[in-house]
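Just below is one structure, and these are the notes that go with it.
The complex appears here without one of its protein chains, the remainder shown in place.
Here is chain A:
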């Protein structure tokens, strides 16, 4: 049976390298193209020439403007021929030549004729070509035909028009949006792909109208969807609706049943799409997850590599990139009066199938049984709400046996993903075995996968600190091997994190880094490591052993690294007094360096560190001057310096805003974790202090309020998916508070005018309204701002509750013309209440070295007192509650409480109204009866501020 094939192969060898395009040349082909101008057209010959032209373009040859124009004009002559095959090639070459606007006119009439031809193939192709090359003006002329084509009974024609519509929507949204009736009709088409294209277009037309998308999804999930592609789209839209409704959710998740039913679809792509969607749901429960994992587990043993890859990749993602953020198990509402009882709204109650009060201990045991481990990721001020997160190692662990067999998969991508998944889900006992297997195959895989492995090892090491020795060894081994910058950086970052988080690993880790810089080709990494050595090295038991490595840099490296090495040496000298004389000897040698920067640094250190290199203690001022932190985010400093205009007045470093955009916990814990395209939440509004400051200072009414102290994050005052979306930002000044209401009108048929917010401050004693700035008009989907300003006594942290009402005049808008009617109706819209709390007067500003800052303040400025916090479930809750109450920045990771610990110290830092630096040390202890006691020590140079902090705590 195999005979003929072999014979054919032989034939091949004889005339190998034969190609119809051998020796083809652009000039010659352009000459040949003259046949297009012949009065008697030879369709076959013309087709061949077009193929040659396309071949040239495809190989990367390009035509000059004149050549392209010439070819284009002669091609237009070919419309005279009735030959179908030739016409198809003409369509192709026109698309490739992408003619300019003035050239398009030449073919417009021919193409429009084809669009109305009786032959469906002509019509479909003409539509695609015309829509590709057309501009907006022509579009209005052909709009009528396109609308007809969308509902054409021939599926090819309908699809051509719909797909063209999807592309035109980017450039001419207004026109395409007018087709929604026809597109709606096409969604019901019996032709599978027409339905797919229509669904894609319809969703894009309506993507800003959440309600409409939700309705569309609801109706289609009940109806029939014919093509697997359309079904995949529907799954994506359904997850989008689920995601957007997540905030207001109570009870069952909408469309989960639909997703679950798709797991039984006959097409694999649909099954996979649904399984992936389920695993990416935020706060997915184990019960929701299990059917999806089961399906993926089946894929793992498929004979098709694509299926195995898809499944293992999804499981890998799901195995948890971080311990936080992923998978909110549920939101629990604790009743403060009966803190031993819990009502939980979602999550566990679905598994238990109940919604009742349950004993906390019972709940906790239950969660541990179900999920292994969990973390509290969010708790509000009064601990009324507690959000618990965990990853789903249990669910994924079920697949471990199937996964193990993939370690030896022929496809390296699959093998790597399998092994990293196992690393993430594995337990302590399997670590050594896995490490052995990885070592065997590290040399075979590409850098990008090596980085994945390194990251997996890092999280593994943090999970099982006892295993640090073998993992650190592995990291140092691969650090010595060949690799690119990104890979090496990932390894160095991992070692740095391990040193920081696992004290036992510090000494060996630092030595590995020292060895690495002995032979490191990346300047960036060398300087980073030297800097890190300067911080960590002096704190070790034997700092002197690092000196040799550092001083070697001064001899062997480029100027940048040399300068960094000098700084590091000086740091050792300043921090370790015993080493000082010897360091001075080394530093003096650097004075003769060939580079300015190196010499400058050396001279600076030698003169400021003082003494003649004797064993004396370096005074604190010098240390702060040389190595202290500016306590200012570098980005802000950069902006301020760029804005500074040289003048008599010197640059004032205090004028640099200290507000740092606080990062959510999840982001800090998972560096490099990218939100996945589909699962990514919409990005929040940019809320930089600078932008707000500029905005407010541009409003005359507020110009005399002084300097803006702090702007809060936006607080939503409306539910999602309501007619008008409003959120508010609280701007705090010394004697004023300004509320900035960001309003969005989500109804296309309405124009709002004279929009104002009526604020009732009867529950906020110390506030008096002084100004308000209404919004003249608020058209559809264009956000606008309203401002209301209040005066408050200076220096007092006035708190209170405000109720808000939106008042405006509604005018109907004709959707086709976009014009509003003259008469409007006055209307009101109730918004949610807004509170100003003590934390609003506090800016979260961290310090890099809390102890230094704390000691430099001295105990003269301290105010200590003790408080009983009453019974609490555990220390973590109490710590989070106090942090949120004060609104300060936790330092050095002290917001995390070890499980089951009986006492905890938490360090906080912040800047209080009036730019007063505040440091807080909280010491918690929990008694047998779960009563939590707290010792609060506040240090600040302003006595009033110290007292205020205590007042906040005692009244909170």
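Operating definition for what follows: contacts are C-beta pairs under 8 Å (C-beta built on N, C-alpha and C of every residue); 3 or more make two chains touch, one makes a residue touch a chain; residues count from 1.
To be clear about the criterion, contacts and distances are computed from a predicted model.
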Name per UniProt, for the chain absent here [options: "2-oxoisovalerate dehydrogenase subunit alpha", "Inositol-1-monophosphatase", "Coatomer subunit zeta" or "Elongation factor 1-beta"]: "Coatomer subunit zeta"
Residue touching the undisplayed chain, where the options are A:40, A:303 or A:698: A:303
Residue in contact with the excluded chain [from A:268, A:693, A:812 or A:835]: A:268
Contacting the left-out chain in the complete assembly, out of A:151, A:205 or A:232: A:232
Missing-partner contacts on chain A, residue numbers: 1-2, 5, 12, 18-21, 43, 47, 50-51, 54-55, 58-60, 62, 83-86, 88-89, 92, 95, 118-119, 121-122, 128, 132, 156, 159, 163-164, 166-167, 170, 193, 196-197, 200, 203-204, 228-229, 232-233, 236-237, 240, 268-269, 272-273, 276, 303-307, 309-310, 313, 410-413, 446, 448-449, 676-678
